[in-house]
Every structure is written in structure tokens, then in C-alpha cells.
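Working notes for the structure below.
One protein chain is absent from this view; the other protein chains keep their places.
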Amino acid sequence: ETAANRICKVLAVNQENERMMEEYERLTSELLEWIRRTIPWLENRTPEKTMQAMLKKLEDFRDYRRKHKPPRVQEKCQLEINFNTLQTKLRISNRPAFMPSEGKMVSDITNAWQRLEQGEKGYEEWLLNELRRLERVEHLAEKFRQKASLHESWTAGKEQLLSQKDYETASLTEVRALLRKHEAFENDLAARQDRVEQIAAIAQELNELDYYDAARINERCQKICDQWDRLGTLTQKRREALERTEKLLETVDQLHLEFIKRAGPFNIWMEGAMEDLQDMFIVHNVEEIQKLITAHEQFKATLPEADSERQAILGIQNEVEKVIQSYNIKISSHNPYSTITLDEIRTKWEKVKQLVPMRDQTLQEELARQQNNERLRRQFAAQANVIGPWIQSRMEEIGRSCLDSTGTLEDQMNSLKMLEHNIVNYKHNVDKLEGDHQMIQESLIFDNKHTSYSMEHIRVGWELMLTTVARTINEVETQILTRDAKGITQEQIN
Amino acid sequence: ETAANRICKVLAVNQENERMMEEYERLTSELLEWIRRTIPWLENRTPEKTMQAMLKKLEDFRDYRRKHKPPRVQEKCQLEINFNTLQTKLRISNRPAFMPSEGKMVSDITNAWQRLEQGEKGYEEWLLNELRRLERVEHLAEKFRQKASLHESWTAGKEQLLSQKDYETASLTEVRALLRKHEAFENDLAARQDRVEQIAAIAQELNELDYYDAARINERCQKICDQWDRLGTLTQKRREALERTEKLLETVDQLHLEFIKRAGPFNIWMEGAMEDLQDMFIVHNVEEIQKLITAHEQFKATLPEADSERQAILGIQNEVEKVIQSYNIKISSHNPYSTITLDEIRTKWEKVKQLVPMRDQTLQEELARQQNNERLRRQFAAQANVIGPWIQSRMEEIGRSCLDSTGTLEDQMNSLKMLEHNIVNYKHNVDKLEGDHQMIQESLIFDNKHTSYSMEHIRVGWELMLTTVARTINEVETQILTRDAKGITQEQIN
Amino acid sequence: QDGGSTKQVTVFKTYLSPWDKAMGVDPKQPTNINVNLLEYDIKAELCKYKSFNRSAMPYGGYEKATKLMTFQMPEFDASPA
Partner (left out) sequence: QDGGSTKQVTVFKTYLSPWDKAMGVDPKQPTNINVNLLEYDIKAELCKYKSFNRSAMPYGGYEKATKLMTFQMPEFDASPA
């Protein structure tokens, strides 16, 4: 070839070398620029809050790996090839080797690339771990919210329910029912314990897994735990209050039962006493009325005991009032078992106390009457026991006067007349007896153990005596008449 | 004396005798008339109804004894004396004895008098006995009326009270209180027994003492006794009714307690089930979801048992309704111990039954997802386990191609070009793997036990292989360039 | 204080009055000089009546009452007032 040709050729070769050098510089600049831009992105390991954001990063990384990086790998490879080709050509043409400009040396490229690959290394693994953590954390956070909401809706209003003072106005039966209900509640509460623990465990796990919103979770969890403690305390307190109230109402119930156990018989006794203190009685002698008085005295002797019992019974009711007042139970002190009121007991007791002296008086009046009757009996008897024999003696005297044959008829007559005179003088004794007898009859006295003589005995005797003496006098008179008329002696008449 | 005087004297004597005879006749007539009148009065022993009337009779008898009879005794005595004197005088004057007219003989008088005294005898005693009886009878009749009135006022309204059906609407506690009250009433009644017996005894005595108004007493007594029997029967009946009701209400109470004993735990179980059937879960493989499915199947296996228990619980409540209905107790079937209603149980059970298939579906969906994930894993692994070694083999081939000193640089170039061609043709396998890998990542699959190769391994390997083959080809090219330029052999280059 | 404390004396009437004769009294019939009024009319025993008197039951019964009672029945002076 020609020298010109050769010069041209050399020039062309030189130009080509120049172009390749420029090309190297340009490509290197671009590649290093891209690496410089890419490395911080790969080195940024700041976690995202959401899986979505994290999945986006993963997608970006996939894009990087599949779309953005492969051409760069290609470029770097090309750079290497171009560099080798250029240097080889320069050597062949005995030219000085190509020296890339500052910062664009082969070592610069290699170092940058190494840094890039260093950044890549573990990036995907970090992404996946983060994703896995976020998936878990998002699941647990949602689960926490669900469980917390369920729990909160269960506990809603429970504190207020537990603070109710409903037992203050409840009856024993009602308190026992409240206790049963409370036991059921305690079981519910115990069954919930597990769930509260799970809520706390989830919160704990969220903290350990570094959940970005752990503060709010913790706050809510704390609230739940605090409320749970309060519920526990309130439950315990309510149980104690219910049990205490039950005990008090049992005491009241016992007192009510004690009241009827004692008030019942006492009331029966008072009712009987009231009736019997007014009992109509009939007696016929001092002994009988004394018996009644003794019985009444026996009754009176037990009145202090009865009064003690009455006070004890009132005391039971007072005890009920005291228990209700001092423990601030808001229930009626009315005794559900009793038909007897305190007023009734008071009224009846007053009546009994009023009837006792009245009975005393009635009995004393009757005693006086019976004593008076007894005096009448004795008075009558004293007289009758004299009058009866007196009449009998007179009768015998009359009889004997006829047997006396020693005296004359006139003597007989005289003694009979004297007798008759005595009898007439004695009459007032019988009249006195008749008066006493009338009093006895008007006093309805039917017996008299102090004498065997009745008024009738005396009356019959008195009549007999009167007629006998009159008849005997008449007999003597007729004898005298006969004797005087016939002139015969007394003996002849007989 | 003169004969005239004597005649006069005789006449006078005769006249006197005549007068005495007339006097006898007159007195006898009067006396007999009085006796005739008096005897029926003495013989009349018809009792009076009142003491007052009887006391009047006693007074009359006293008057008779003290005022009316003594002059008659006197008269009779006088009659006797006159008769004796007259007869004596007639005998002295040798005159015929006096013959009283028919019915007025001495024997007539004596007989009449005897009859009178016979009548008298026992009259006063009869009067006194009657009086004593009347006194007693009047006392007892009054006492009967008093006691009967007291008793009747006590029993007033009691039958109606005993017939009350108040226990039909009473609670167990109320029935027990009614029983206590009834016991107190029974005691009152028992205490009254004695008084009823006394009333009957008084009535009996009044009958025995021949009380004139016994019929009315008996009627009233009968009424009292009949009512007493009725009260006894009603008391017994009421006690039985109260005890029967108490038993029934105790049964109901037992059922209520049984209900809460079983409904409580059952409700807790349902509440727990409802919450857990909706529990959010997270799994990462088939085994985990199968575990959950197995647990759910265990739960489902016990549902028939739970249903039996539920029916048993409803059965308890039905039993309550049945007892209340069939024994006609008019109380609410509401369970005082329970906060759980049948409706609640029904609703919750329905909810549980509804949640079970929903949970089934959720679990099955998750199972499908996990099975799909597993397929993705295996699919990825199957490819990666081929691609990984394939890349390694190619790398080794590239490495070995440089060691082959037997062939020319052109031979090396040819085999490398062929390799490069193979690699380019293989690229779609890696692209396919990338696609599967993307699916795996989008499915949030983080593990794969079926392969040790991750996508990154393959990517790094693929890049390395590509750059290595390009670099090696370039090296061969530069060697050829150098050889051709300097005319040296391949050996010289090395 | 029976009226029958005196000795019984039996007698035959020596004189019969016309009335006695009219009554047909037998002179041979002995007459008793003694008189016992109580024979005229024998007082029958009074029948016993059942008592329906009641006294109030002492509180706690009679036995207790007897122990508690200090009451003494005052003596009764039966001499006529």
C-alpha cells in the first residue's frame, strides 16, 4: 500500500483508539454514576410500617434484579471487553497503554461494583424477614384489637353492676339468689381470665416484635389489665358484701323465728288468762272461794316471770331493729312468720294487768260474802242448837206433868200454866231464829254443817209444843170439871 | 134455888151447848175449807223457770209458816179444846154426846190436818233443791253464753281464712312463712280445744240439770261443735295443701338450681366457642392448618353431646313449666338464680351452629391456600434444583475450555460461542423461575424446604455465568488479535 | 248436839180426852214422853254439783307457781260480826 494509505490507516487506527478511550470514559462515568445512585437504595434498611409498602420494596428489588441490573451487568462486562480489546490493540501497535482518567480506573469500577454487590447481599433476606415480621405483627395487632374489643364489650357496664347496692334492700331469699347469680358471674370472670392473659401476651409479643404502634396497644392493654384488676376487686368486695348481708339477714331471720317460738305460746297464755280472769264462778262456802283465791295468787306469783318473758319477746324485736339500723340494711323489720304484733302483745298485757286487780276484788267480795254466809250459818246453828233441845225439854216436862200423881189437878194446872207462860216468853227466840233463817234463805245458803236442826224442825217442834201444852191444860180442865160435877176424886176419874 | 131458876139454868146450859155445837161446826167448816184450799198449793211441785219466781215461792212458804199457818194451828187446837169441853159438859149433864155433822167429824179434821202436814213435809226441801238447781243452772247458762260468745268471736272469719288459696301464688319463702303462721294457728286451735270441751260439758250439765231452755243451748253448742270439726278439717287440709305446695316449690327450686348448675358452664362454653370459632389465625404451611382443622373436627365431634346438654337444660326449664302447670301453682316459672335466659341459650346455640360451617369454610380455604403454596414451593424447588446445577456445570465447562491446550484458539472460540448460544437458549428457564418466584413472594411464602437454592443464588449464578462466558470469549479474541498481529504462536502468548 | 241425848221414857195414858176417844186412841197403846225433833223430817244430803269454775293458768304452769308463791291465806274469824 501507499505510505499515504499507511498514514491514513495509522490515523484511522489512532482515531479508532481515541474513540474507544472516549467510549470507555463515557461508559465508566455512566456506570459509576448508576452504582453511586443505587448503593444507598440497597443500603437503606429502614423498615416500612406496612406490608404493602414492604411488598412494594420487594417488587422494586425484583425489578432491579430482573430489569435494571442485567443491562448494567452487561455494560460492565462490555467495559471490560472494550478495555481488553483497546489495550491489546495499543500493545500490538506498540503504543503506550491507555490510562483511564482519575476515578475511572479499572480498580474504581471493580471497587464500586463490589460495593454494589455487597449492598445487594442480604437485602432480599432482610426484606423477606421484615415482611414476615410485618405479616405477623399486622395479624397480631388486628387480633389484639378484635380480642380487646370483644373483651371490652363484655366488661362494659360490669363495674357499675358490681358496685350496685341492691343487696341493701333485699330479703334473705333475694340475697341468696343474688349470691347464686354472683357465683355464676365469678365463673364467667374466671373463664375470661385466660382471654385477658392472651390479650396481654399478644401485646407483649407485639412489643417484642417491635410493632410501630406498640404504644397505643400498650395503653389499651394497660387499661384492660387495670380494669380487670378493678373487676376482680369489685367482685371480691361484692361477694363479701353479699355474704355479710346474708349473715345479717340470717341473724334477723333467726330472731324472727325466735320471736314466734316465744311470742306464740306467750300470746296463747295471755289469751287464756284474759278469758279465765273474767271467768264466772259460783261457790257455796269459804273453802271453795279460798281455793279460787289461792289459784289466783298462784297466777299472780308468776306475773313477774311472764313480764320478763314479755320483755324478752319485745327485746327480740328490738334486736331486729338494732341489727337493721346498725348495719344499714334497708329492709322492713316486720316479722314474716308472725301474725302477732307488738301492739297486740302490749294491749293484751295491759288488759291482763288491768284484769288482775279486778279479779282480786271480785274474789275478795265473794270471800266476804262467803264469810258472812258462814257467820249466818254459825249464828243460826248456835240458836237452833239451843232452841231445839229447849223445845224437847219442855215437851218432856209437859209429858211428865201428867205422870206426877202426887199433886192435885190444880197443882198440875199451875205447873202447866207456868210452862205455858215460859213458852210464850220464849217465843221471841224462835222469831229471832226465823229472821236469821230468812236471811239465810235470801243469801241462798242451802247447807249448814253446824247444826242438824233445820228451821222446819224448830217450827214443827214449836207448833207441837204449843198444841200439846194447850191440849194438856184443856185435859186437866175437863178433869177438874168432871170431878167437881160428880164429886169424885181425881183417882176415880182415871 | 127456884125451879124456875133451875129451869133457866138448864135452858142457859142448853143454849150454851147449842152455841158451842154451832161454833164447832162453823170453825170446822172454816178450817177444813182452808185446808182444802191450802193442800193443792203445797202439793204443787211444778218448778219455776227463774230463781226469782222460786224465791217468791220460798217467801210465800215462809209467810205461810209464820203468818198463815200459826192461827190455823191455834184454831185447830181451840176446836179440840172446845170439843173436849163440850162433850165433858154434856156428859156431866147426862146429855147425849155431841155428834158433829157429816164430814165435820173429829176424824175428818184429823185426816185433813194430816194431809196438810203431809203436804208440808219436804215442800221447803223441794223448794230449796229447786232453788239450788236453778241457781246453778242460771249460772251455767250465763256462763255458757259468755264462753260461747267468746269462742264464736274467736272463730269468726277463721273458716274463710283457712279456705284461702293464698299459697297458690306464693313463692317458696312465702309458703314457708305461711306454714309457720299456720303452725301458730294450729297451736292456737289446740289451746282452744279445752274451751270447746268446757262449752260442751256445760251444755251437757245443763241438759242433765234439766235447764228449761236446753234446746237452744244444745242448738248453739251443736253449731259450735260442728264448726269446730269443720275448723279442724280445714286446718288439716290447709296444712296438707301448704306442705304439698312447699314440696312442689322445693322441686321447682331444685330444678332452678340444677338449671344454673348446668346452664352456667354451658353458657361459658358457648361464649368461648363463639369467640374461638371466629378466632383469627395465621399459618405458614399445610401441617399447621391441618392441626387447626383437626382441632376444629374435635370440636365438631362433641357438638351432639353439647346439643344433648342444651336439650337437657331446656328440659329442666320445661320440667319447671310442667310442674307449675300440672299442679296449678300460679307462680312465674322465671329462674330467680339465673341471669341466663332460654332465649339467650337459643340465640347463642344458633350462632355456634352458624359459625361452625363458616369456620369450616375458612379453614378449608386456608388449607387450599397452603396446599397451593406447597405446590408453588415444590414447583420452584423442582426447577431451581435443575437450574442451579446446570449453571454450575456451564461454569465448569467455561473454566475447562481454557485448560484445553490441544485445540487452537479458534477451537476454543467455537466451543465458547456454542456455550454462549446454549446459555442464551436456556434463559427462558430462569425467566420461568423468576415468574414462579414472584408468585411465591406475592403469596408471602418465606421458606422452602424442598431446595437449598434461593432465587438470589440462581440470579447471582446466572450473572456470573454470563459475564464469565463473555469475558472468556473476549480473552480468546484478544489472544487471537495478539497472535495474528505479532505472528507468534499460541504458546508464545502464554 | 243431837236432840236425842235424853233417856227414853215410855208411858201409858191414864186419861183419854173425848177428842182422843173420838179419834179412836187406844188406851193400851204406849206413848213416848220423849220427843226428837230431828226425826220429824230427816234432812237429805245435798247432791254434789260438778264445778265449772276456772282460774287463769299461772305463767309456766302450777308447779312453778307453787314454788314462786309466798301468799298465805289469812285466818278467818267466823265469830258473828
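We just call them A, B and C in the order they show up, numbering each chain from 1.
Everything that follows uses one rule, which is that a contact is a pair of C-beta atoms (placed from the backbone, for glycine too) under 8 Å apart; a residue touches a chain by one contact, two chains touch by 3 or more.
Source: prediction; values computed, not measured.
In the whole complex the chain that is left out makes contact with A, B. Between the chain not shown and the residues A:M51, A:L162, A:I202 or A:I387, the one that touches is A:I202. When you scan B:T251, B:Q371 or B:N429 for touch with the missing chain, the hit is B:Q371. Residue in contact with the omitted chain (choice from B:V13, B:L150, B:L303 or B:L444): B:L303.
Residue-level contact of chain B with the missing chain is found at 269, 272-273, 276-277, 279, 281-283, 286, 288, 290, 292-303, 305-306, 309, 359, 371-372, 374-375, 378-379, 385, 388-389, 391-393, 395-396, 399-400, 402-403, 446-447, 451-454, 456-458, 460-461, 464, 471, 474-475, 478-479, 493-494. Although one chain is not displayed, chain A still touches it through residues 80, 83-84, 87-88, 91, 97, 105-107, 110, 121-122, 125, 129, 132, 136, 140, 143, 198, 201-202, 205.
Heads up, the rule we're going with is that only the chains that are shown with their structure count from here on.
The interface with the greater number of C-beta contacts, when B-C is set against A-C, is A-C.
Measuring from the averaged C-alpha position of chain A to that of chain B gives a distance of 19 Å. One inter-chain figure worth recording: chain B and chain C are separated by 72 Å, centre to centre, where each centre is the mean of the chain's CA atoms. Within chain C, residues 17-18, 41, 43, 46, 54 each touch two or more of the remaining chains.
Residues of chain A in contact with two or more other chains: 272, 279, 282, 446, 454, 456, 471, 474-475, 478.
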